[in-house]
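With one protein chain withheld, the remaining protein chains of the complex are depicted in position.
Chains: A, B and C, in written order; residue numbering restarts at 1 for each.
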Amino acid sequence: MVGNSLGTLFKIISFGESHGEVIGVIIDGCPAGLKIDIDLIQKELNRRRPGQIALSTPRSEEDKVKILSGIFNNFTTGAPICLIIENKDVDSSKYEKIKNILRPSHADFSRLMRYGEFADYRGGGRFSGRITAGFVMAGAIAKQILSLNNIEIIAYTREIGGIIDDKDYDFKKKKNLRDKSEVGVLNSDNSQKISELILQMKEEKNSVGGIVKCIVDNFPAGVGDPIFNNLQSDISKAIFSIPAVKGIEFGAGFKAARMKGSEHNDPWIIKDGKIKTSKNDAGGIIGGISTGMPIEFNVCFKPTASISKSQKTIDIKLMEETELIIEGRHDPCIVPRAIPVIEAMTAVVLLDHLLMAQKIPLVLEEK
Amino acid sequence: MVGNSLGTLFKIISFGESHGEVIGVIIDGCPAGLKIDIDLIQKELNRRRPGQIALSTPRSEEDKVKILSGIFNNFTTGAPICLIIENKDVDSSKYEKIKNILRPSHADFSRLMRYGEFADYRGGGRFSGRITAGFVMAGAIAKQILSLNNIEIIAYTREIGGIIDDKDYDFKKKKNLRDKSEVGVLNSDNSQKISELILQMKEEKNSVGGIVKCIVDNFPAGVGDPIFNNLQSDISKAIFSIPAVKGIEFGAGFKAARMKGSEHNDPWIIKDGKIKTSKNDAGGIIGGISTGMPIEFNVCFKPTASISKSQKTIDIKLMEETELIIEGRHDPCIVPRAIPVIEAMTAVVLLDHLLMAQKIPLVLEEK
Amino acid sequence: MVGNSLGTLFKIISFGESHGEVIGVIIDGCPAGLKIDIDLIQKELNRRRPGQIALSTPRSEEDKVKILSGIFNNFTTGAPICLIIENKDVDSSKYEKIKNILRPSHADFSRLMRYGEFADYRGGGRFSGRITAGFVMAGAIAKQILSLNNIEIIAYTREIGGIIDDKDYDFKKKKNLRDKSEVGVLNSDNSQKISELILQMKEEKNSVGGIVKCIVDNFPAGVGDPIFNNLQSDISKAIFSIPAVKGIEFGAGFKAARMKGSEHNDPWIIKDGKIKTSKNDAGGIIGGISTGMPIEFNVCFKPTASISKSQKTIDIKLMEETELIIEGRHDPCIVPRAIPVIEAMTAVVLLDHLLMAQKIPLVLEEK
Partner (left out) sequence: MVGNSLGTLFKIISFGESHGEVIGVIIDGCPAGLKIDIDLIQKELNRRRPGQIALSTPRSEEDKVKILSGIFNNFTTGAPICLIIENKDVDSSKYEKIKNILRPSHADFSRLMRYGEFADYRGGGRFSGRITAGFVMAGAIAKQILSLNNIEIIAYTREIGGIIDDKDYDFKKKKNLRDKSEVGVLNSDNSQKISELILQMKEEKNSVGGIVKCIVDNFPAGVGDPIFNNLQSDISKAIFSIPAVKGIEFGAGFKAARMKGSEHNDPWIIKDGKIKTSKNDAGGIIGGISTGMPIEFNVCFKPTASISKSQKTIDIKLMEETELIIEGRHDPCIVPRAIPVIEAMTAVVLLDHLLMAQKIPLVLEEK
């Protein structure tokens, strides 16, 4: 309850269920005057669409975006924008059979304790990763506005199942490299290894977790509202709304626990007449406010909870132990499809803060 | 701006500056009928008070809590509770000298870009760790209400400067062990090693980071509001409001990235007629809602930014490079003093969610 | 912007435009376990539907409610409920012709100054009374929950164009009487007179305003959150969201300005063992909290701004004076159709407050 809105001046409201009519999102507070490129929204949706590659769930959804409100003559009007996709390839039969069996590490028990027996459990209902399609649609619009202000976001796979891809490149090159990889890593050799690992997991009826890195380029200094609406707080709140996320770290992150101040502190320098730091262990945020350096953070995803391996669990109606084999259609690794979702939520939060900092006007100038 | 409130039904508002008149907090939404134990508030404050031990900053503050509103005949009334401590041992001279020098990894530049030259920079102003005294006062009240409901929170040092203290004990024993340690770890041998490391940092005019673990016992299942007000999101948002925090992970956390589903999934079992999991890699939260297992998370602190070692940086008025030696009074490691702050913010967030879940009444029964 | 959400625990989000695809509403925070009676929602919609009677606009819309999310097996799930109606009988041609002419007492100029030229002006866009269909759908659900708790709301016409209908009846009789009247008054002789007045206005190409009275029966004492979320504040905020409202007064209202304390004060009495007041000039709210007496307030509507009479105004492109004859399709008096809207908004606000007061559970018991 009351949990489906995020943001202050650029607010998104999530609705819809995995096997309901639609997945949707409302954007309240989008500046007027943005020329909507619906292909861009669709392109972002396609990045997280299921059934795209051999590595992901066989559920096949067209995920075609439909605009219900807020756009007129192809421009945003300042009114709430409602975007939906329809659920078509719905097969709820497998969920019906196991509706009293608690799937390990799924929200079945939490949900029962919170909503009683009324919640829609089909396909995970509100707890399905599919609801992030709404995040992606909202993010696609936020990204268009950020882009007009030269702010670019990229997320990519840093690690899956222990295979670490940490060779770095400059910002512009990253996008090309990532887009060439089926699993969203920058280096092709690791891409191959990770693809093989994921296929192996599929065969083993198992799954695996991973880490996504996200970088925001050209974000202006001076944005963020300490104490509680600081940038780290608001980004982390948004990122933890993505199912399966279990950790987030900014800049040097958990490594900072083993660093000395003299190592972690980023020296201030003047470069091309601008104030910068010579390195960026702060991840672009100090005191909760942007420094003008790239915003950088890592997000940890647990392995997909749905596995086809036999698992011990309980039947909650009979109150007795049982074995469970989850049939359904699931990704052996959610990480590659989570990449556009992380970009989307980051865009949503940052645009909200840019509006609060009055760095973006309420009515965009016509170009 | 607009960043100083947190919460929906149990809301805290932070105010005050490090070298201003007071540090304060308002609690809006505290249930009526709580018998206030002011000694308990003071005890919590004392846990984070500076000048307590050789290891921390020499700034000496009495930090005596004063109640300005919301209490009548020793009970909470349901009206907003305003609590303050005064700033007495204030020495702003050292800040005056360096006010144009950007201290590395401090919020000086962020602050200038956000507030212009108007912000109070003395002692870090609003960006000082001292503002967390307000968090602790609010948390002390939240903890009293949680305690009446048998919910207990403990945080303790897990790691400082690479010295890991991971031998575990049952919940009740942990509190005793931690309280015996000057640095808040559970095992006395590590306590000794860490104390020595911190003293060494002090001598080296350097600092060091660390990790705090937090566990919540007896938290009921079914609390949390997906999607955006899920428990992980709201806890992380609150925790990142504590200065120097750079990462948070729930349950197995970042380790989950290298686990298989068959390893990470927590099997459901029936124990003493209750539904539990046989292990707790989920950290007590699935789908953003509590499972009834202990809530567990780790928080990473960067090393204190203020070090007395000479550092390269720039003078922002002259726009030229310079060297900086920070005099002031600083903790070589903030981790031990951050422990009660983490407990406090956790208590505040969880009480807010318990009220939203109607697990705690608006008027407490008289005992 | 950011203006399309209302409420804390029972939150509604409005979207859609008069001549867009749909008019819609999202309800976030509806308790789980309400058996949805879709006919009841449709019945409420029909009460404010255009084209029903000779007295209202000839625009003919079926206004058939469609559920996009939040309902499963006919019960609410606790997830956000998205309800829409489609716009079908859309004729935007008349708006195209006058899009640069400022219609007197319409939001044309306000809208331009707020959203630039991007807003959807067709049929009034977001400023159309048609958006209140979304309010009515949300209110229909809120009313069902209130009804389960024996709380009933009735609004009726008190006055139109100076014809005052102030003979009163007991609560139950009022509903019958009102429903017999085409214009929503209680007494049939006034009903006839008012109908004639409205038809006369139509012929004169003019319009007329009026007053609606709203009464809430059986609302429990002790609900409302002073200071700023008191019941009068939150009801008035919601009511002023209805287009054409220009005033609200509780209990004796503006008459209180001419009363003495000894007249206005409501004496407390004991009646059937319960604490009541012998009269109700307070309108059921004292100190912003409900007293247990009926909540009573009056709402003033201005005459419909759209009249077919020739009016002096300006062309904003040419920046010169002009004459305007509004064609379109409009109600000569909005008051009768506003009655269900006032009931709806009242229901929404009161349910939100009942949830905050923990008077209604988050999961409704199955009956």
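Structure notes:
Here is the rule we use: contacts are C-beta pairs under 8 Å (C-beta built on N, C-alpha and C of every residue); 3 or more make two chains touch, one makes a residue touch a chain.
These numbers were taken from a predicted model, which means no experiment stands behind them.
Checked against the hidden chain, the listed residues C:Met201, C:Val216, C:Ile295 or C:Ala347 yield one contact partner: C:Met201. Screening C:Ser105, C:Asn149 or C:Asn218 against the full complex identifies C:Ser105 as the residue touching the chain left out. Which of C:Ser60, C:Asn73, C:Asn176 or C:Asn265 touches the hidden chain is settled by the complete complex: it is C:Asn265.
Checked against the full complex, the candidates C:Phe10, C:Phe72, C:Tyr95 or C:Phe127 give a single residue touching the omitted chain, namely C:Phe127. Although one chain is not drawn, its touching partners on chain A can still be listed: residues 8-9, 356-358, 361-362. In the full complex, chain C touches the omitted chain through residues 1-6, 8, 14, 102, 104-107, 109-114, 126-127, 131, 159-162, 201, 206-211, 220-230, 232-234, 236-238, 240-241, 243, 245-254, 256-270, 275, 277, 281-283, 285-292, 300-307, 309, 311-314, 316, 319-321, 356-357.
The set of chain B residues touching the chain not shown comprises 1-5, 8-9, 11, 13-17, 20-22, 24, 26, 28-33, 67-70, 72, 75-82, 84, 114-116, 118-120, 122, 125-126, 362-363.
Heads up, the rule we're going with is that only the chains that are shown with their structure count from here on.
Superposing the C-alpha atoms of chain B onto those of chain C requires a rotation of 180 degrees, given to the nearest 5.
Computed centre separation for the pair chain A/chain C is 39 angstrom, with centres defined by C-alpha atoms. Chain A and chain B have centres, each the mean of its CA atoms, that are 27 Å apart. Of all residues in chain C, those touching 2 or more other chains are 8-9, 362, listed in ascending order.
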